[in-house]
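The complex appears here without one of its protein chains, the remainder shown in place.
Per-chain residue numbering starts at 1, and chain names A, B, C and D are given in the order in which the chains are listed.
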Amino acid sequence: FGSAGSSGSDSVKIGFVLPFSGTYSFLGESIVNGVKLRLDEQLDGEIDGRTVEYVRKDTGADPATGASITQEFLQSENVDFIVGPVSSAVAGAMKPEIASSGSAIWLNANAGNFKLVQDNCTKYHFRTSFNTWQTSAPLASYINDNIADNVVLSYANYTFGQQSKNLFREEFEKVGGSVVDEIGAPLGTSDYSSFLQEIENSGADAVFSFFAGSDAVNYIKQFSSFGLNEKMTQTGSGFLLSADTLQAQGTAALGMYSLLHYTPTKQTDRNQAFVDAYSSQYDTTPNVYACQGYDSALAAELAVTEAGGTETDPMVSSLAGAELDSPRGYFKFKSSTHDPVMDMDIRQVVEADGGVQNEVVETLTQVEGPTWGCNL
Amino acid sequence: MAIEGIAKTALLGVEMGMTLVLVTVGLTLIFGMMDVINFAHGSLYMLGAYFGLTVVTVTGNWWAALLVAPLLVGLLGGLIEYLSIRPLYGRNPLYHILLTFGFAIMLHGLVTEIWGGQVQNIATPSLLEGSVDLVLFSYPLFRLFLLGVSIAVTAALWVAMRRSDFGIVMRASAHDSEMVDALGTDVKRVFTAVFVLGSILAGLAGVLLGTSRAVDPGMAASIIIQAFAIVVIGGLGSYRGAVVGAFVVGMLNAFGPTFAPQFTDALLYLLMAAVLLVKPAGLFGTPEGA
Amino acid sequence: MTVLDIDDVDTYYGPSHVLHDVSLRVERDEIVALIGRNGAGKTTTLRSIMGVTPPKDGAIRLHGDDVHGLSPNEIRRRGISWTPEDRRVFPDLTVAENLQIASRVTADPSNAGHGTSFTVDEIYDSFERLDERRDQRAGTMSGGEQQMLAIARSLVGPPVEVLALDEPSEGLAPQIVDDVRAMIEELNERGMTILLVEQNAHLALELADRAYVLETGHIELTAPATELLNDQDVLETYLGVR
Amino acid sequence: MSVKDIVGRHFSARQQTDVLSGRVRVGLFVAGVVAVLFAPFAQAVHPFWMDLATHMFIFALFALSLDFVFGYAGLLSFGHAAMFGAGGYATALLIQNATTSALVVLPMAVLVGAAVAALIGWLSVSARGIYFAMLTLAFAQLFYTVVFNDIPAMLLGLEAVTNGDNGLVGITALTLFGVDTGSLMAYYYLSLAMLGGMLALVTRLANSPFGRVMQAIRENEDRVAFIGYDVDRYKIVAFTISGGMAGLAGGLWVPFNSTATTAMLHWTTSGELIVMTLLGGMGTLWGPIAGAFLVVFLEDSLSAIGNWEIYLGIVYIVIVIFAPRGLAGIFRTVRSNPDPRVLLSKARSALATYREKVFS
């Protein structure tokens, strides 16, 4: 059991609903690191004179566990903020708990499913991460203009992959491109070779993909080992080629394009300061999850300071429409959805000393997604 | 599909199947001999990859990893057998499920603790980079190497099992190890040897596949059920079954996405169910209790 | 010369004490019978000797060397071979493979070669049925056939100094029992010392030189076999032969 | 006359050979009383203990369902997640679209679980031992892919039925006679009552003529046919009953978490269930309940630590090596030698046996 009792008026309590075991544990830890970098290191564990307390529990990848931890944090731990989760499925299970309780702000530090906003959107939900539209659709016109007017889509066959692929397809067809074929591979596929053959057979000039984690590594490594990188241009949502997988993908990823809201190598002063602070604290470069964690901390900081306390409704009001000084560049919570409005980077993988890295080739400013009927 | 397409897919199937053999052989040998349902086998495979990763990082030499990592896994497998499975002989083999499940969980946590949860990969040795032109199509050299090693190991083991009485001792021990002992064979030593051999093979598969695939703590869970399915399809304890089963599943993996793209993840289980409904003890197994 | 010397052996199955200070001695080239009612501890005595159920106390010496505490495989390789009760053939293995399990074993250096053993070919020469059925799965053989296989299996492998037979005549047709009798005599002539456990007291006593009578884990008496064969009292009290 | 005497007399009128002997029944009765009194106590001290306890009850019920076929009839099912999930999804869909009445929903969960089990059982009984386990695993995994890919929606032309990997969320609480069971305490008592009722039912089944046949099948399946029983039919019936209970556990689990997710159907759920059963002591009915309690407790209390699986794994390994019959075995040893010195020497001899087995 965690420490019982409610947080006093002079403390801010944050509950981490994140995976600390299993495949996603690395993401969970990165988010926690990001949060703690801001609150513990830069603010000495205090927001506006209130001590920050944490509770954490492991969701694994199981939505039911996520829901029950959320319940416990809300009812028994009396947390002021919930930070998490990693997976959209877990987020779906958490949402009804948070919406009906209304006793804490939910800083959604990674789950991108746009449906969280579409169906019964709740004002307690603030996305410090992204939504699926933002990490897929905006790449469409860039590809159509600069790379190819026909693509084949490949994706991990689960909600997130399907959403990314559908949103991209819609946008790509809207800007005049054509989609030759779609190829879905089961989540967790370790050998993509026969899917790759299908991709090759499609004859498209470019591929747009959604894969993440170990799937992304397997897919990219095998894509290049079968020589497809010489026949077509690989593009994708930023998770395909993010900082945490890029090391493992290595030179196989060279020349590939992706779209994401945070790039550690981005040459801005704000980012440089963040990277330096993070690196000196944790001995490793930050990734997008760490940035999302960091921004969650910024949001908590802003909410408590502006509202002058941890009352939920005043904090909601102070966050809606507020801007954060995020390492990713421009960041604002859109008033109608509480989704971020932010800069998105189109990056290409290039060689760097001792490996490869993403280089920003173009930044799309203040990218705003649809509202999906949500009007808070 | 064009002829070169079919040929290439078939080669892919053979390659995927033969590579799986490295994992399934250990599993089936261990089961066949000791009735041990080894849930930790996937973890040994995973350790092969991580040990390989570390050896490559330290020495910078992939070939050293190929040699050293499997031996380390073998050593660890031997320790596991010696310290925890050995005291359980003679007990209901169902308890091995609990034991090896415990190891699988523990090793998963341990690997995450030591190497971290992020996805890694063993860099392909420069000697094996690139592709080979096979007239109809070109094929990655590393994968051909993988295929070659798997075939060589499979064949060597097959010959060794035929030449020696190993296979017979194994099957006899599964049924009545006390009697095998009383007839003059040191069953415990053979058991340990089998476990070590199975571990070495799993470790070898770990290094090889850790080079062509992602290395992460989830790799154990993702291979173990597939490996079980193969072993069951072939018939528990049957070496031939493990090879044929892996081959069939390799083909299924290769041709599945072409012919049944919507159902690729169900195919393995459909196959397993179909085989067991027709042959309740797998393709080459002998029914339990018969 | 004493080949096998069992001294004050105590054996337990878990908490239950089955053999109480059992001592017996087998001289070279003897046939010694161990008889007694069901549950007297005959099988347990053989299991103790083989190290399958190691005794808690006492000594077991094979021409002077203590083998107590060695594992069954070491004991076999030193020259004691055992045909268990209930056959215990490997049902999934063929006849040939059942024999191979035993024949593959090499002798321990201390197995001085006083004993003898059979090659697999010799077995096939003497057991016609096994020869015909080399590739049949042992589990599908008839009861009697399995019994033959079990005996045959204990005759191959490292030289057998002492052969411990547990109820070899069980389930055999009368004619085959005659064959077994002849075979035991022949084995003995070939140089195997034989420790024979039998329900069929007549058979055992006709074959044996000496006999021990076991009753609830104690050695009750020992005497030359011919003497016992004619002692109706003893036969009735300890063996239930009416 | 003490309570214990009355209880003991009432429960131990039958023979010693009954499943759950008189002594164990007394113990269970006392445990039941403690459980009933626990809720008000928890309410005062730390209400979330009730949440944890409810979690334990539901998994205990689930483990009980497995022990009935596995420990009792010798059928190792590696596919119980299918029935758990079927009951759970049926519950979620009913609550979302039809009614929240527990009197309708829970019986339906039982029926759906039983129907799935009947099908899987019917298809699997011809296989034995591990092959049976693997066949049930195959069907359960097929079921998992059906739900994960939302095949029902595809077939019915709807947008979503199972809602794929996102699962069904925001499931509201059950009502019982018009009363909402959403509070921690109400659900605590509901689950406890279900567990108690099912334990009584399973005990009854185990001690019935039918239960004896199941036990005989576990011991010597071959002979059972030769005394005149249709073995396959008995197995299917047992599997179906067990599936109904697993369905009930799923039906309780879903409103408890307000979600129905694919994780309920995944093979790891079946695997964890087997672990609970073995850890507790299979074939004792109450052992697996204790096993479920322990696993749920450990997972909950360890999960605040990083990489807590290391410790959980070690606990499993140590228990299986040193406590051959699981928690039930430990408990029996403690009960028969309450003297701590005797226990200490037992523990020492267990260590000695271990050393002997390893190093001899």
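Quick notes on this one:
To be clear about the criterion, a residue touches a chain if its C-beta (ideal position, glycine included) is under 8 Å from a C-beta of that chain, and two chains touch if they have at least 3 such contacts.
As a working rule, contacts and distances are computed from a predicted model.
Not every chain of the complex appears here, and the one that does not is recorded in UniProt as "Probable branched-chain amino acid transport ATP-binding protein LivG", selected from "Probable branched-chain amino acid transport ATP-binding protein LivG", "Cation:proton antiporter", "succinate dehydrogenase" or "Phosphoribosylformylglycinamidine synthase subunit PurS". Looking at the complex as a whole, the chain kept out of the display touches C, D.
Contact with the omitted chain, checked across D:56, D:125, D:190 or D:213, is made by D:213. Of the candidate positions D:153, D:237 or D:343, contact with the unshown chain belongs to D:237.
Even with one chain removed from view, chain C keeps its contact list with that chain: residues 37-39, 85-86, 129, 136, 140-145, 147-148, 167, 170-178, 199, 201, 239-242. In the full complex, chain D makes contact with the omitted chain through residues 14-17, 204-205, 207-213, 215-216, 219-220, 222-231, 233-234, 237, 241.
Note that in this section only the chains that are shown with their structure count from here on.
Chain centres computed from CA atoms place C at the largest separation from chain D. Across the structure, the highest number of inter-chain C-beta contacts is found for B-D.
If you average the Cα atoms of chain A and of chain B, the two centres end up 36 Å apart. If each chain is reduced to the centroid of its CA atoms, chain A and chain C end up 75 Å from each other.
Chain B and chain D have Cα centroids lying 32 Å from one another.
The set of chain A residues that touch two or more partner chains comprises 21, 25, 29, 157.
Residue positions of chain B touching 2 or more other chains: 108-109, 112, 265. Annotation, chain-chain contacts: A-B, A-D, B-C, B-D (touch as defined at the top).
Chain A makes touch with chain D in their complex at residues 1-2, 4, 20-21, 25, 29, 55-58, 61-64, 67-68, 71-72, 75-76, 88-89, 92-93, 95-97, 113, 115, 157-159, 187.
If you check the complex, the residues on chain B that touch chain C are 165, 168-169, 171-172, 175-176, 178-188, 286, 290.
Considering their complex, residues 31, 37, 39, 82-84, 86-89, 91, 94-95, 97-99, 101-110, 112-113, 221, 225, 228-229, 232, 236, 262-263, 265-266, 269-270, 272-273, 276-277, 280-282, 285, 287-289 of chain B touch chain D.
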